[in-house]
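Handing you a structure now.
Note that one protein chain of the assembly has been removed; the remaining protein chains are unaltered in position.
Just so it is clear, A and B label the chains in written order, and each chain counts residues from 1 on its own.
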Amino acid sequence: MSFLLGEHMTGGYGATDILHDCSIGVEKGEIAVIVGPNGAGKSTAMKAVFGMLPLRQGRILFNDQDITHLKPEERVLRGMGFVPQNQNVFTSMTVEENLEMGAFIRTEPIADSIAQVYDLFPILKDKRRQPAGELSGGQRQQVAVGRALMTHPQVLILDEPTAGVSPIVMDELFDRIIEIARLRVAILMVEQNAKQALEIADKGYVLVQGHNRFTDSGEALLANPEVRRAFLGG
Amino acid sequence: MTDILNALTLLANFLIIPGLTYGSQLALGALGVTLVYGVLRFSNFAQGETMAFGAMITILVTWGLQSIGVSIKPLPTALIAIPIGITVTAILTLAIDKVVYRYHRERRANPVIFLIVSIGVMFFMGGLIRFIIGPGDQIFFDGTRFILKAQEFKEMTGLNEGLSLKMTQAVTIAIALIIVTAMFWFLNHTRTGKSMRAYSDNEDLALLSGIDPDRVVMVTWIIVAALATVGGTLYGLDKSFKPFVYMQLLLPIFASAIVGGVGNPVGAIAGGYVIAFSELILTFAYKKVLLYLGPDNLELDSLIQFLGTDYKIAVSFIILVIVLVIKPTGLFSGKTI
Partner (left out) sequence: MAAFYHQYRNQILFSVMAGLLLAVAVIQGLSVSLTILNLCLISAIMSLGVNIQWGYAGLFNVGVMGFAALGGLAGVLISMPPVSEAWQAGGLGIVLGLIITTGTIAASLYTWSRVKYSKRQRYWAIAGIVILGYALLRVFFDPSVTAIEAINPSVTGYLGGLGLPILIAWPVGALFAAGVAFVIGKIALGLRSDYLAIATLGISEIIIFCIKNEEWLTRGVKNVNGLPRPVPYEIELQQAQWFQEWALDFGMPVDDASAIFVKICYALLFIVVIAVLLWLSETALKSPWGRMMRAIRDNETAAAAMGKDVTWQHLRVFTLGSAVIGLAGAMLTTLDGQFTPVGYNPLRFTFLIWVMVIIGGSGNNWGAVIGGFFIWFFWIEAEPIGLWLIETLTSGMARESAVRAHLLEGAAHMRLMTVGIILLVALRYAPEGLIPEKKRQ
């Protein structure tokens, strides 16, 4: 049984289902990567795992407990963190305030955690007083990840953390993500840069039209000729 | 030289001081509108009635205090009644939220539905107010009427024109300043205040950060009640309390909020003063000022007024229209608090 597991998830935004019997799981300290074409339902699957989408069928298990009916806020309290694909920072608030908001549920002092995030993303320290809306795309993504880290989540869900980021920053972000995983955090990540992402992945999922198409270790998927041809561009 | 001083005194007495006073009252109202808009995402048509309700409770308590002989002369007794006014108003707004708004919020209703709902609330409150205190004029001001009398000023300076400062004007400006400062401090420096801004900025992300929406909503209503009660009471002290008048305040208040940029607190305050000063500047009779400033043989047979005083209400509308045409997001491009 995985640490976090979405099992047989079926559901959508309205009458039509987007996800069809889709299952996704990740272990502590592991990185699981989800790839697939645009509109495959990757973001939708992440929202479903985080309780932001009503499921018609299936359930979500976290730490051996059924959390299918918990509200997103309650999942945060249980130790889950989520970086959505869009609008993932508070644009009108400063970088530091964004981090503070990330730690909203914590009652103990948060200075250490903020310092940790600054260690991880040094550029943010220089920009701490600047509204997040005025940062570059890559810096914003760092703020977004940093915000989610502030709760010290046990599982971190990232929806395209490297979207709109230059290759160098992307490598750096991946390095950071590996660092985070080493702290025994389970990481569930959607990525467009499938090759690089699968290279660091312990587990990989290929979603197509809301179905699990391939599920294997990252290496195995990279080696699979069919996956290479259809999803990794040769 | 004295002519210039006389002219300035005239302007200060009839434009600047009243403008600051009225502007402060509008700013408090517009802040309430903007907060509801920023956090709850609808235009609250019940704002005027909430102000009237807060003022009414304050008046009732003031009467009670006056009858047992409490007084803080030279300040008006109403000032010590305000906290109770705020408490009762907050209870009412929270109750209304629970019974009325929450249902629609949970269903994520269209903002227009909220707007209509707020009109229903406006009627309910309006009826309640008139039922309790009646539709008539109520006087509850006590304390010293003037801090500076026009006559004293004339004697002091030897000018022809007098400058007077009413207690209510000074109190209004001072309290508005305190409240506004406190509110900005709250929004920018407290955890709860920041969580309100976060919620207003990005509701989904706020949920993902574990911010409790119910708490944000609750705090918002309490602050709105406080702003409304203070604004309503100050307006009542300065002019007079009449339920009907508060409904008419709705237009200038919304104009202030929109001119400044709905959802933006700095904008709401700026908007309040813009509207207040525009009203006064456009309806002020410049005859006397020009007589002082112009050549000695100047003769004017009209009042030199842009608009009749009766047309005050049109001013806020005209400014509103200009803003909607030129820059619909308002001066401070608001959306979030």
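Details
Here, a contact is a pair of C-beta atoms (placed from the backbone, for glycine too) under 8 Å apart; a residue touches a chain by one contact, two chains touch by 3 or more.
Small disclaimer: the values here were computed from a predicted structure and weren't measured.
Remark: the absent chain touches shown chains B in the intact complex. When the whole complex is considered, the residue among B:Ile16, B:Leu75 or B:Val100 that touches the unshown chain is B:Val100.
Although one chain is not drawn, the whole complex shows that of B:Leu26, B:Leu237 or B:Leu250 it is B:Leu250 that touches it. Within the set B:Tyr22, B:Phe42, B:Phe153 or B:Tyr273, the residue that contacts the chain not displayed is B:Phe42. Where chain B meets the missing chain, the touching residues are 42-43, 45, 100, 103-104, 110-113, 115-117, 119-128, 130-131, 134-135, 247-248, 250-251, 254-255, 258, 302, 306, 308, 310-311, 313-314, 316-317, 320-321, 324-326, 328.
Criterion: only the chains that are shown with their structure count from here on.
Here the CA centre of chain A is 46 Å from the CA centre of chain B. Those residues of chain A that touch chain B in the complex are listed here as 50, 52, 71-73, 76-77, 81-82, 84, 87-93, 97, 100-102, 104-105, 147-148, 151.
Looking at the complex, you find that chain B touches chain A at residues 191, 194-195, 197-198, 201-202, 204-213, 336.
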